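All protein chains of the complex are present and in place, except for one that has been dropped.
Right, chain A next:
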Amino acid sequence: MSGALPSVTALREAARPLLSVRDLTVSVRDRGVTRPLVENLSFDLHPGETLAIAGESGSGKSITSLALMGLLPHNVSVTSGQALLDGVDLPSLPEPDMRRLRGSKVAMIFQEPMTSLNPVHTIGSQMIEAMRAHEPVSRGAARAAGIAALRRVRISEPEQRMRQYPHELSGGMRQRVMIAMALAMNPALLIADEPTTALDVTVQREVLELLRELQDSTETAVILITHDMGVVAEYADRAVVMKAGRMVESGAVADLFASPGQDYTRALLAAVPRLGDGAARGKPRPPATRAPVARLVDAQVHFDIGANVFGRPTHRVHAVEGVSFDIRPGETFGLVGESGCGKSTLAKALVGLVPHRGHIEVAGHALAGLTTQGKRDICRDVQMVFQDPMAALDPRMTVGDAVAEPLLIHQVCPALERQARAAELFRRVGLMPDQMTRYPHEFSGGQRQRICVARALALQPKLIICDESVSALDVSVQAQVLALLDELQRDMTMSYLFISHDMAVVENVADRLAVMYLGQIVEMGTRDQVFGNPQHPYTRRLLEAVPVPDPAGKGRTYARSKGEVPSPIRAIGDAPQRMPLRDIGHGHLVA
């Protein structure tokens, strides 16, 4: 080779694209009316390239992937346009031919690995079946290939894993198995539909890194469907931004992030919470000297499981193990950790939904040993906003009644005034009082969460617990709900216990925070202390794992974890070791 080497991108541009989508329109037929879900979508994908299709819910990104796989629901179909894979038009391919292509030339990974693996078959038998469906190989050969594939996705003891059932593996391992199955046949195109949305950040990082490494060695083209602009920035070469079934913008990721051409893209990128924005927002509120609104001293929550022959429990889940902290009036206290760390259980203990040991007090009243009336009175001081507003609202009750419900239960005002108060709450959270006669399903996700916030506000509590309250929302809606929470806090001097797995969101909203791991707090301090000077290795790992919505940060190295997270389930009598916290200065506690 001599002279100026053309760049890799230029080479790819010159080559024939692997997949060429032209004016693809996918429509749904509903009661005789045809409505487009995806309209005139066009893009090219070259071998070895990663194309991200990014967009919020309802943008048609998943429908696009299902259309390419030929897996559309029965009332949805491709109505015009082409999707040429190596010159073969996928939508017009008859089903038997498409079936042959699926798995061998085009493979797909879904969001939820538990539901895409068959729970009644072992990992091994599923892998062998999948391979033998496409190639006439012997069971033994397929088995060997399966073990090799598992080894490639760095699953420990692959021979052992082949004999295990999906439920015996962790979420990250299951997704790695899915990747191994998808890549076993060396597909030319891999479609990954929100492959890491259901996973913890540290696991997400590992799965995505793995995907990239495998891609580098196989020249497989990847379509990465995601709502997470951080994932787009770090793992995609080019991106297509979609909104309501139409392509808004497409281009190289670096250009797209540096100079978005469309207002929508700009708004979407602006709404993404970034680590560091919180510090820019200003100093955390000065600690109040008044009595804390909530105080936890050595709080523990245990669940006994299993039973021996005498009906005695054999194992104990140490969900929360000796947690102590205060929440001060008017502050936002963040609680971060990965799934299964006990943060939601702690929230439930605070509102009395699960029994606890140790001492928990809210507004000066200890939770333990309360009478029924006392429990009801506590509810006026502490309220909760759940993760999924659709599940947290009674689907058979109008939202007006739902918001008026706490007023009715606690008889805070006469019946005539109740509707007026509820209407006022509706206005307060940015909704129209004339929407009060509707039912929850008639609202969008963000509106529903506003309704839940209104319901929590009704009793004017001193503390609102937000348990992953914005995690299920699209970024733009998430930003609006966070702004609403902030505004309400300033007007009504409430405290928030803000529970989240998303480090960036917590950094944006919390004054102080605690990092939880396996039921215990490993680090606690003000936002600047924990984010500016993370001391515990687990905190650092969490921070490193957060995808950064900035393509310049691509290719950062990341220390891989050494195996699986230990389980909080232990034999009775075998209590976990407590990790004592020590103060490293100005109330910054580290285990």
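One rule holds for everything that comes next: a contact is a pair of C-beta atoms (placed from the backbone, for glycine too) under 8 Å apart; a residue touches a chain by one contact, two chains touch by 3 or more; residues count from 1.
The criterion applied here is as follows: contacts and distances are computed from a predicted model.
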item: Complex member absent from the view - protein name from UniProt, among "Peptide ABC transporter permease", "succinate dehydrogenase", "ATP synthase subunit c" or "Cytochrome bo(3) ubiquinol oxidase subunit 3"; value: "Peptide ABC transporter permease"
item: Touch criterion as defined above, residue of A:Thr50, A:Thr202 or A:Gln383 at the omitted chain; value: A:Gln383
item: Contacting the left-out chain in the complete assembly, out of A:Arg174, A:Arg295 or A:Arg455; value: A:Arg455
item: Given A:Lys375, A:Arg490, A:Arg540 or A:Arg578, the one touching the chain that is not displayed; value: A:Lys375
item: Residue of A:Ala130, A:Leu393 or A:Val530 touching the missing chain in the full complex; value: A:Leu393
item: Interface with the undisplayed chain - residues on chain A; value: 348, 351-353, 372, 375-380, 382-384, 386, 388, 391-398, 405-406, 409-410, 430-432, 435, 438-439, 441-444, 446-447, 450, 452, 455, 459, 476-477, 480
